[in-house]
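Note that one protein chain is taken out, while the other chains of the complex remain in position.
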Amino acid sequence: MSSKTLVQAINDGLRCAMARDPRVILLGEDVGVNGGVFRVTEGLLEQFGEERVIDTPLAESGILGTSVGLAANGMRPIPEIQFMGFIYPGFEQLVSHVARLRMRSRGRFTLPMVVRVPFGGRIRAPEIHSDSTETYFAHTPGLTVVVPSNPYDAKGLLLASVESEDPVIFLEPMRIYRAFREEVPDEYYTVPLRKATVVKEGTDVTVISWGTMVRETWTVIQRLEQERGVSVELIDLRTLSPWDEDTVMTSVNKTGRAVVVHEAVAHLGLGAEISARIHEECILQLEAPVARVASFDVPPPLFQLEDLHAPTPQRISAGIEKVFAF
Amino acid sequence: MSSKTLVQAINDGLRCAMARDPRVILLGEDVGVNGGVFRVTEGLLEQFGEERVIDTPLAESGILGTSVGLAANGMRPIPEIQFMGFIYPGFEQLVSHVARLRMRSRGRFTLPMVVRVPFGGRIRAPEIHSDSTETYFAHTPGLTVVVPSNPYDAKGLLLASVESEDPVIFLEPMRIYRAFREEVPDEYYTVPLRKATVVKEGTDVTVISWGTMVRETWTVIQRLEQERGVSVELIDLRTLSPWDEDTVMTSVNKTGRAVVVHEAVAHLGLGAEISARIHEECILQLEAPVARVASFDVPPPLFQLEDLHAPTPQRISAGIEKVFAF
Amino acid sequence: MFKSSAEAERELQGAAVSHPALAEFGDKPADIEDTLLIRMYEEMWKLRLFDRRAVSLQRAGRIGTYPPLEGQEACQVGATLALRPQDFVVPTYRDYGAMILHGVPMENILLYWNGRAEGCVIPDGVNVFPIAVPIATQLPHAAGIAWAAKLRKLDQVALGFFGDGASSEGDFHEAMNFAGVFQLPVIYFCQNNQYAISVPFHRQTATATIAEKAAAYGVEGVRVNGWDAIQVYRAVHAAVEKAASGGGPTLIEALTYRYGPHTTSDDPTKYRPAEETDAWKARDPIATLGEQLRAWGIWNDALETELQERMQHMVSEAIGRMESAPPPNPEDMFLHIYAEPSPRLLRQREEFLASLGRPGGRQHE
Partner (left out) sequence: MFKSSAEAERELQGAAVSHPALAEFGDKPADIEDTLLIRMYEEMWKLRLFDRRAVSLQRAGRIGTYPPLEGQEACQVGATLALRPQDFVVPTYRDYGAMILHGVPMENILLYWNGRAEGCVIPDGVNVFPIAVPIATQLPHAAGIAWAAKLRKLDQVALGFFGDGASSEGDFHEAMNFAGVFQLPVIYFCQNNQYAISVPFHRQTATATIAEKAAAYGVEGVRVNGWDAIQVYRAVHAAVEKAASGGGPTLIEALTYRYGPHTTSDDPTKYRPAEETDAWKARDPIATLGEQLRAWGIWNDALETELQERMQHMVSEAIGRMESAPPPNPEDMFLHIYAEPSPRLLRQREEFLASLGRPGGRQHE
């Protein structure tokens, strides 16, 4: 056990994966000598050498496209895309090839690859460095989309992603890269994919979130529980696609109320799908329509306004109150 | 007036737009000498010359990226992407630039451009020629996403799109390119963007659809109304983003039931957002949860199974029956 | 520094119509065994007969849209016969000729173009990647496959096919650049058939050739006559040897021509003069090689008759297997999406089978 930030936990996860399986390699922009612009890959070049920690040319389609070939021919590549806003030049490779190669080859070629992508806003980053566009990937059958919300899960989910025979888009919430520390086991362990976790049990409302928003929502909930005497169940979705409908429905059937909180824009954010599904499955148990607290339907603004674009504690709180007031 | 297929109506629309405004130009792969692989641009090179109907190199990012510069510097380009499955190499330009340039320049640079994209399945096309991924664009603030369902609307919506100062993704349902004819005025006219249309009034359930699915749903409805004695209101959404919430909510408040039918996969298809919104706005009026009839959550299969991937008449019918049986 | 399109066009036309290798029969190559010379000829016929039958099948509505390769046989045969079984073929939609030669059963190709998932199956041990439909997107895959071979210290080379049009895509650029920077054992083989659907080569780029683009990546570029299987074979063979011995990537451009439409949905008369096509057909690469083989004394009428029968028979058998395949299993569309289907997918499959009146269904792997 040691106390680690999210960055350190992911770094540790990468180290474990590479030590365990020589087929695992890292590639991307600045992942080698520089140790990644967020230092997530720090020390790995020194430990594993240039053949396994590879600084590539500046070309996202090239990074993802060569990863397809690497994975199909026996390697387990972990490409890094420097920020989510820069994954779009490689979108074609993700949609037509990464997501479909297993299907297109009827199982002959599989792609055990993990695409690591720092994402989300509110770190005062420059323009186009703050996108939360997980919908693009969650809408794409064949991809698995994973988002950790804390150091322990980050390492475990990463190792489960590396073990997976399916391609994983592993989204790393930048805002909590160094926001807090947690005890993380030094040894190898996995946290299962496709399983949400109940962060906190409660009886009156289910709040569903992921990534950065889990901790922020948790703070709001604590205050609300004290001030209003309500009991809130908080679910961390962890895998966004395919997501764990069971855990969500079980909880909502119990509480009768649901709120989804996410940093993506509202329109066709994953909250839309979760809301639709909950209504489809649980409408007779619902005391109120499912509420969504999301970023407004505009691109992330430059950083001085970004905190107001994403769900604020106040808007999260209002969202929860809304399903009680209905 | 003349009787026209969808292809002919769009061709006529392009001709009208070009005749009216010398800033309108077409560019794309095979749009010139060949008249487009679907013949949508046939005859336009002859009429307007090589400077206005331009065969480009095979490069979608280049086509969309140069269109950004063309539009920002005084032209009104209409780029064609040959099939929706081939827009992804240009996705970066759409997401980071086309959608955001107005915002990023605080209104100094606007992009009056219409990206024409044949889309959808069930024409026995080869692989990756059958995607219905409108979600990628509808989730992107700043883009306007338009889909006609018939020749009259196609011409009118196209001309409204060309008039728009905002970039429009104009999706053309290939399956009905030549499926039927309709009387289409020869003169210039527009059909407003952002306005859904009530194709058929009814009192018991609201069915929302767009593109190819409108006519297929209409056929199912006719049978259902006769056989079951129910009265169905059918809405053609026409603009998918920003979509016409007013028309939808007014209808659902009247009928108390809603079904969305689309060819995109279910998970995060636009039906998810429509369902979420209807529940948010109309839950007290609803007799049943909103039903979604969509393609299964797998990539479009090769063509021998594609008819079963998309909503079949039987599944559409079952979806409508479901909201009565609830 | 740069050529006008018209100049570039003239040069291409020139190269095409009067290539010296076609003008006269030289001596029998000393570096290639007779059996291989004959094999080239035979395989070219195999592809041509396959292709013509496939076009007929499409015309008769027995398969879907199909992209004929006729005219490009020398390229695909010359290139593929130069590969070793362990080498990877990374094809486009038009390279099913290479796929067949490298081990994919003909009927799979036919099933694929008939919209059948079964057609996507590539037998284990056959080192062929699935057909890439989006243009140029396969080129980074070939680089990655070669890179894996290098990292794994395998004696393996990847050959990525592409067309002249593909050279305009960003993926061509990124793949070439990775190949150059990492010195990958990859061969990029361009069949420059001078058209990307309707767009002629001189509208695709302002350079006179594809081969010269290799220099922009520190990669060796070679231009060969795609009308001459022997020349193609030699170039690819040399590139394989180079790559396998650590010499890095090669870009090979073979100048060629497609006789038919882009696909069976295309009408080439809209963009190509008939005389142009006729001029190319007049010096057909298969016929020319046949004449050469005869001039060299290793081919005759009897062999020709036997060959035609054998190949027709082979193609007929494959068509028979395609046509007698069991009807598609609708629930196939739920297979191979993930290693394990999600509960949501399983639920959708159940609903689907119920809607077909078929509960249950076969085991999901």
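Order of writing sets the labels: A, B and C. Residues in every chain begin at 1.
Here is the rule we use: a contact is a pair of C-beta atoms (placed from the backbone, for glycine too) under 8 Å apart; a residue touches a chain by one contact, two chains touch by 3 or more.
Every value quoted in this text rests on a predicted model; they were computed, and no experiment measured them.
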{"item": "Full-complex contact with the absent chain, from B:144, B:217 or B:255", "value": "B:144"}
{"item": "Residue among B:13, B:36, B:89 or B:311 that touches the chain left out of view", "value": "B:89"}
{"item": "Which residue of B:67, B:133 or B:295 touches the chain not shown here", "value": "B:67"}
{"item": "Option from B:2, B:105 or B:203 whose C-beta touches the chain left out", "value": "B:105"}
{"item": "Per the touch definition above, residue among C:181, C:298, C:339 or C:353 touching the missing chain", "value": "C:181"}
{"item": "Hidden partner chain, residues of chain C it touches", "value": "1-3, 5, 8, 168-174, 177, 180-181, 183, 203-207, 212-221, 248"}
{"item": "Residue numbers in chain B that touch the chain omitted from display", "value": "25, 51, 56-57, 59, 61-62, 64-75, 77, 89, 92-93, 96-97, 101-110, 141-142, 144, 164-166, 194, 242, 245-246"}
{"item": "Chain A residues touching the omitted chain (full complex)", "value": "29-30, 32-35, 37, 55, 57-62, 85-86, 88-89, 124-129, 266-267, 296-299, 301-306, 308-309, 312, 314-315, 318"}
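The working rule: only the chains that are shown with their structure count from here on.
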{"item": "Central chain (by mean CA position)", "value": "B"}
{"item": "Distance between chain centroids, defined by C-alpha means - chain A, chain B (Å)", "value": "31"}
{"item": "Whole-Å gap separating chain B and chain C, where each centre is the average of the chain's CA atoms", "value": "35"}
{"item": "Multi-partner residues of chain C (at least 2 other chains)", "value": "117, 120, 133-134, 137, 170-171, 337, 344-345"}
{"item": "Residues of chain B engaged with two or more neighbouring chains", "value": "61, 85, 88-89, 127-128, 267, 297-299"}
